[in-house]
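One protein chain is absent from this view; the other protein chains keep their places.
Entry: subunit A
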Amino acid sequence: MSDVPILLEMRSITKEFPGVKALSDVNLVVRAGEIHAICGENGAGKSTLMKVLSGVYPYGTYDGQIIYQGAETRFSDIRASENAGIVIIHQELALIPGMSIAENIFLGNEPRKRGAIDWTAANRMALDLMARVGLEEDPDTLIKDIGVGKQQLVEIAKAFAKDVKLLILDEPTAALNEADSRHLLDLLRGFRSRGITSIMISHKLNEIEAIADQITILRDGRTVETLDVRADGVDEDRIVRGMVGRELSSRFPDHTPKIGEVFFEVRDWNVRHPISAERQVCKNESFVVRRGEIVGFAGLMGAGRTELAMSVFGRSYGVYESGTIIKDGKEIVLKSVADAIDHGLAYVSEDRKAIGLNLLDDIKSSTVAAKLSKISHRGVLDEVEEYKAAEAYRKELRTKAPTVDESVSKLSGGNQQKVVLAKWMFTDPDLLILDEPTRGIDVGAKYEIYGIIQRLADQGKGVVVISSELPELIGLCDRIYTVFEGAITGEIARADATPENLMKQMTSTKKMLTR
């Protein structure tokens, strides 16, 4: 690779925030036409580095040099870097849901004719750009009416509209299902063959291994190493070693399950969509959970796993139609979230920032938020008990924060997830439903979260894990249900679980459950 010209070089970049060095002396060399992955745990400085590169932190707020296309550049803002052909696509997509695909692609960059927007040209150009990213939709379709995978493609098309030379993708596949992820990765390969350079930040090491040419690993704001994937024979374990600075012998803690009798059962669960009542999101679904058991729910995005979980959790999603919940041999009716909490259910949502946490809160009040009655006497909160409870969970879960007075918005994803777990452990649940519990969390923190889940099961609680990562389900769960289009299509014991047979049942309407 060394004969290929260097497109971008970032030399000894140092970026300080009040009281902390986010980046110190970081070097990055990206050659033209390669896919360059940047790996590192949460907090390693990946996003900060990309913000320096794209001008979010303008020249002068950091030390070091950026050499781009052979000359030193000093971007004053994002526009400046975009004009130079550097486009960053953030994890949280920056699209406007109520606008059409074409409108979004040309937002801020509208083709004009005599001052007015030339929509004929815009639509024609949009179709051309959409073809380049393999998006087959009417450019007049609204963003909110297409799936996340297609939205991601719109973002990339938007980048092409700006004549991109260096495409930066921050966690591009985090919210995508397997098929969409594969499509995206194929797309990146296609770009490479046409000479477009990409930088990709991802936690999904298998994807990085499959697609990247070079990998730069950051740890604690420093460059650890840059690996040449083919020449160095890099595999996932090698990347993990660089990221955490030690060998991670297993991705899952050792665990011998202690499974008891069935204590929670959902029978013939039927729920309709909250807005379009003709759509049935849960079709006659039944499942059981035993004490001490970790039960997985596998399915493609949109299969209705979250909808099932939330509708069971106090009807917090959709319109309940029929079905019963049996706990400890007695039928229970959960009409509200408060009912569900009182009956010992807990639901850790898939999107912790949007619906899991109040980001204005500190760790302390977040921890007790779902069961204030536990720290109050006759309706009056006891601050000391609140502090002690929060502090106990901080220690138990090893949440990294100086004190429990810290705002949760300042924590990394893994630590935020620990706060959410603490919040639900605090309610003393019998059944925990964890929806994508490790999404957007780095390898080290994942391992810790798995350990917490196993400990909860060992305390005799039932744990339901919904996950889009099949290896996670196979590694963690004692039993896995597969869900397809709102129906449970299979039940697979741990011993029989392989990605292949899970995938088969996750994508088939054939009902294999006969119970």
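We adopt the following convention: a contact is a pair of C-beta atoms (placed from the backbone, for glycine too) under 8 Å apart; a residue touches a chain by one contact, two chains touch by 3 or more; residues count from 1.
Here, contacts and distances are computed from a predicted model.
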Out of "Xylose transport system permease protein XylH", "Chemotaxis protein CheA", "Sarcosine oxidase alpha subunit family protein" or "PD40 domain-containing protein", the chain not pictured bears the UniProt name "Xylose transport system permease protein XylH"
Full-complex touch with the removed chain, picking from A:M10, A:V30 or A:A44, is A:A44
Missing-chain contact among A:A303, A:A370 or A:L502 belongs to A:A370
Residue list for subunit A contacting the dropped chain reads 17-20, 22, 38, 40, 42-48, 170, 201, 221, 313-314, 316, 336-338, 340-341, 347, 349, 354-361, 365, 369-373, 376, 379-381, 383-384, 387-388, 391, 400-403, 405-407, 409-412, 415, 423
